[in-house]
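My structure is below; once you've seen it, I'll send some questions.
A single protein chain has been omitted; all remaining protein chains appear in their positions.
Going by the order they are written in, the chains are A, B and C; count residues from 1 in each one.
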Amino acid sequence: MTTHRFAPTHFHSAIGSHEPVLRIADGDTVVTTTLDAGGWDANGERLATTGNPMTGSFFVEGTEPGDALAVSIDRLTPNREHGFAWSVVAPNVVDPDFVRDLPQRDIVRWTIDRAAGTVALAEPPERLRGLMVPLAPMIGCFGVAPPGGQAISTATSGEHGGNMDYRGFGPGVTAYFPVFVPGALFHPGDGHAVQGDGEIVGTGVETSFEMEFTVRVRKDCRIGWPRGETADEIFTVGNARPLDQAVQHATTEMVRWLGEDFGMDLVAASHVLGQVVRYDLGNVFAPAYTMVCRLAKRWLG
Amino acid sequence: MTTHRFAPTHFHSAIGSHEPVLRIADGDTVVTTTLDAGGWDANGERLATTGNPMTGSFFVEGTEPGDALAVSIDRLTPNREHGFAWSVVAPNVVDPDFVRDLPQRDIVRWTIDRAAGTVALAEPPERLRGLMVPLAPMIGCFGVAPPGGQAISTATSGEHGGNMDYRGFGPGVTAYFPVFVPGALFHPGDGHAVQGDGEIVGTGVETSFEMEFTVRVRKDCRIGWPRGETADEIFTVGNARPLDQAVQHATTEMVRWLGEDFGMDLVAASHVLGQVVRYDLGNVFAPAYTMVCRLAKRWLG
Amino acid sequence: MTTHRFAPTHFHSAIGSHEPVLRIADGDTVVTTTLDAGGWDANGERLATTGNPMTGSFFVEGTEPGDALAVSIDRLTPNREHGFAWSVVAPNVVDPDFVRDLPQRDIVRWTIDRAAGTVALAEPPERLRGLMVPLAPMIGCFGVAPPGGQAISTATSGEHGGNMDYRGFGPGVTAYFPVFVPGALFHPGDGHAVQGDGEIVGTGVETSFEMEFTVRVRKDCRIGWPRGETADEIFTVGNARPLDQAVQHATTEMVRWLGEDFGMDLVAASHVLGQVVRYDLGNVFAPAYTMVCRLAKRWLG
Partner (left out) sequence: MTTHRFAPTHFHSAIGSHEPVLRIADGDTVVTTTLDAGGWDANGERLATTGNPMTGSFFVEGTEPGDALAVSIDRLTPNREHGFAWSVVAPNVVDPDFVRDLPQRDIVRWTIDRAAGTVALAEPPERLRGLMVPLAPMIGCFGVAPPGGQAISTATSGEHGGNMDYRGFGPGVTAYFPVFVPGALFHPGDGHAVQGDGEIVGTGVETSFEMEFTVRVRKDCRIGWPRGETADEIFTVGNARPLDQAVQHATTEMVRWLGEDFGMDLVAASHVLGQVVRYDLGNVFAPAYTMVCRLAKRWLG
């Protein structure tokens, strides 16, 4: 197992079959950096001008279509002391009749205190003096090259991952992606210091990161959608509009997983999920919305 | 404050302006019983044949359109030792292409052990031997008479409440409903011993209950959708299809609440919600789906 | 066959099991009047203050649950010379980001010239001088009492009919409704002098009407959703949100109809519909949207 250090110099605004910047092996770890959603780096320099610029691609040796790529997020450290967020809930998350009441959105600065583990508005309005939110880093957009010559905008998401903006994708999670092209071609980016469910203002606290991740190859493991695992839970991710369809994708993926790896037929899976399943709302802002279907490992028997 | 004991003898399959069975005052407590979703009572007798039969209506003195009715769920005790659930995830929660793979659904019996505080399949398949789920009682369907002479089926939900099937409506919660008719005309029913998010098999563990609740009147408190409160959180509920629209209703209601009662303008509310809001999926089975927007009280300042 | 003349004096803002105002027989014709959506009659008097007040209910003798009620719209004559419409496309029919650009809506008067068969703005803006639209009368809201003690607001629609706002429901059409209660309890109202697809400004040209209709009973004819028939076409109606679901209801109802009455199995129905089906957008404004699935009779073989 090797640990690679990689300093990116160019970035992608789509996830596709881009020239690899590094070839890594099953079990290898990479320490690299990601720009924020607006293209700014740790020093406040703008290295990309499009939304959610991706670092990568990383070619994982021995990975073929039909495999799954496991990516463990080992560490996610903001590498500067500020981030930005939008200031108003998005028009699509409130009633159509209410949209006229929304003010125009601004970009506001948040301060990140890594030592204290907190995030706070740099210039809070009077009403929010003292508001201090725990630092809870996550990757907003990451995934692998899609099939058929596609290059999918980092504004959106799909079976390949992408801009899911799910706060559960933080340190300690292992994400699984279906592999569509040789080498998988992994791209990470768009980190958030913290974000509520749904990314309802259209951003989390967007900042640049140092990211450490480890890849593993699951041979002949055909999965339909991104999956994830923490110490306590397994989860599946559906990306689509409307949210109903994202629920369908995530739920179908979960019952397939329970059948294939945990010996639960559809009835057994239904008994368990019906009474204990949890869903998280990843994002309800991007072109594809994200719903996550979670099951505690204690129920896997 | 009076505590009333009320033993229901007839039930409603819609929530509407039904003849009150009891008139109660602001602050009063009621101890009553609810049938299960199929109409069976504590003794296994079927007293109603339609879905989600409601106890009530309860007329709350001094309540007028434009007020809100607060209903605190003081206690929710299953009054028999078994419940039932369906055995297969619903066709609408999986991918359309996957529906053909679903077996036909059956009704299965679950055993409720009140002393141990657990719920278990009465005849578990081999794979699920030993599965034991914590008892987590909740009210699936409750609400107040809607306006304009409507009587809304207990299969569905709306601004008046109804069949929201949200596992958060259990003991310790206070629910708020907009009042549309004099006396509010509260109806409860459809209790579940436990239920996962989304009610994805179409039921929780459906059983009959003894329910104790306390009502309070909030004069001139115009709310748009059901709201709730626990020791730690406030939440708002949106009921609609698709889920996207339920998110819009719940979010709009939350920002209104934060503005009216907590002095947060739309920008302040956006700053807070954007980074710390949580959403729960109530149900994704009934004609109207339910999404819940939650905010921890620690963020109210 | 009798022709009844009925002058209504009170009206309903929900469709439910309301006391019949007239009992009619299979084959009978009724000549009656409907208020406009705001409750105004032919003389400009306001007889109801809620939205879409209904005339009725009409009890059709010999009609039982499990039958279908056929209602032929024989004539639909505006009985005054003006109507009203809203002036701006509704917030829910444009992109959320575009809603802020919409002006506040007004009520504007349209002039109805029955002799010329035209409808025109009473005070057109300069740009629309001379705009003259053909009179194309239709019933926006009509239906039968739903089951289970429900009374469904005339703002919305469902299996029972209701506020479908489909411009195809005009003279020459026969509509079919599933019967849920003895006598069917038919309610008509909410006529429009003309309306575009989707009712995207939230109204057609709303006016009061003299309506002549003839009822027929189809015994033991279990239909799931409203259906219709003209000289040239058959059609089915789905009412739901999102529109996708309305499409599903209408399409399912059509393939069932083709199977039951026209001897086409699912494959034959698919061959035909796949290449020649037409869909109309009824309304995309009310709580339930309406999609119509149409098939020319020439394809019925």
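Going forward, a contact is a pair of C-beta atoms (placed from the backbone, for glycine too) under 8 Å apart; a residue touches a chain by one contact, two chains touch by 3 or more.
Predicted model, so just to flag it, every value in this text is computed and none were measured.
Engineer: Decide which residue listed in C:V119, C:V144, C:L185 or C:V217 touches the omitted chain of the complex.
Structural biologist: C:V119
Engineer: Would you mind spotting which of A:G16, A:P78, A:G170 or A:G204 touches the chain that isn't drawn?
Structural biologist: A:G16
Engineer: Out of A:T32, A:S57 or A:S153, which residue would touch the omitted chain in the full complex?
Structural biologist: A:S153
Engineer: Of the listed residues C:H160, C:H187 or C:R241, which contacts the missing chain in the full complex?
Structural biologist: C:R241
Engineer: Which candidate, C:A48, C:L69, C:A85 or C:A286, sits in contact with the chain we can't see?
Structural biologist: Looking across C:A48, C:L69, C:A85 or C:A286, the contact with the absent chain belongs to C:A85.
Engineer: Which one touches the absent chain: C:E64, C:D197 or C:E210?
Structural biologist: C:D197
Engineer: Against the chain that's been left off, what residues of chain C make contact? List them.
Structural biologist: Counting over the whole complex, chain C touches the hidden chain at residues 85-89, 92-96, 98, 101-103, 108, 119, 121, 124-125, 127-128, 130-131, 133, 194-201, 203-205, 241-244, 247-249, 251-252, 255, 263-281, 284, 289, 291, 299, 301.
Engineer: For chain B, which residues touch the unseen chain?
Structural biologist: 90-92, 96-97, 99-100, 102, 242
Engineer: Would you write out the residues of chain A that touch the absent chain, in ascending order?
Structural biologist: Residues of chain A in contact with the hidden chain: 12-14, 16, 50, 146, 148-153, 240-242, 245.
Here, only the chains that are shown with their structure count from here on.
Engineer: Is it true that over half of the residue numbers where chain A touches chain C are used by both copies, so same, or is it different?
Structural biologist: Comparing the two copies, chain A and chain C contact each other through largely the same residue numbers, since over half are shared.
Engineer: Find the geometric centre of each of chain A and chain B from their Cα atoms only, then give the gap between the two centres in Å, rounded to an integer.
Structural biologist: Distance between chain centres, rounded to whole Å: 33 Å.
Engineer: In angstrom, rounded to a whole number, how far apart do the mean CA points of chain A and chain C lie?
Structural biologist: Chain A and chain C have C-alpha centres separated by 47 Å.
Engineer: Spell out, as numbers or ranges, the residues of chain A touching 2 or more other chains.
Structural biologist: Within chain A, residues 92, 96, 102, 242 contact more than one other chain.
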